[in-house]
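Could you have a look at this structure, given as structure tokens, before my questions?
Apart from one protein chain that is not included, each protein chain of the complex appears where it belongs.
After this line comes subunit A, so read on.
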Amino acid sequence: MRIFAALVMQALLAVSANADTQNIVVITHQKHAGIELTRNEIKNLFMGGVSTQQLEPLALKPGADARLIFNTKILGLTESRVQSYWAQMHFSGRNKPPQEFETVEALLAYIQKNPNAVGYLPAEIELSDDFVVIYATQ
């Protein structure tokens, strides 16, 4: 039991350290250069709320570090609560979760073809001129 508790604590510490020190940026196509969203507006967009700009949210698959940071710093939810929320939305016929991508490259390729899409990725990734940052965590 003690070993189990220690393992849990270690996992928890690892998770919070990760989320605290690393950052992500929320990006879209350069066509939308100039728009800025608040953290609350991004949360609303990624939780299926109505967005005035008609933007399409894109996520990374569960397990990605950037997703964990996004969940923690933007949504303010754990992965488990995010999954519960989408199960509720999906099976009550209200909403669908954002489309998920395996890699940052695939996500960027999608935004290149679909300029209204909005995604997030690790802050340290260098972006080409095709994309603009609309929000950065600190």
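Note that a contact is a pair of C-beta atoms (placed from the backbone, for glycine too) under 8 Å apart; a residue touches a chain by one contact, two chains touch by 3 or more; residues count from 1.
Note that in this section contacts and distances are computed from a predicted model.
Its record in UniProt calls the unshown chain "Porin", which is the match among "L-serine dehydratase", "Spore germination protein (Amino acid permease)", "Porin" or "lipoate--protein ligase".
Although one chain is not drawn, the whole complex shows that of A:A87, A:A109 or A:A136 it is A:A87 that touches it. Residues of subunit A that touch the chain left out of view are 8, 11-12, 15, 38, 40-41, 43-44, 47, 49-52, 54, 62, 71-72, 76-81, 83-85, 87-88, 90-94.
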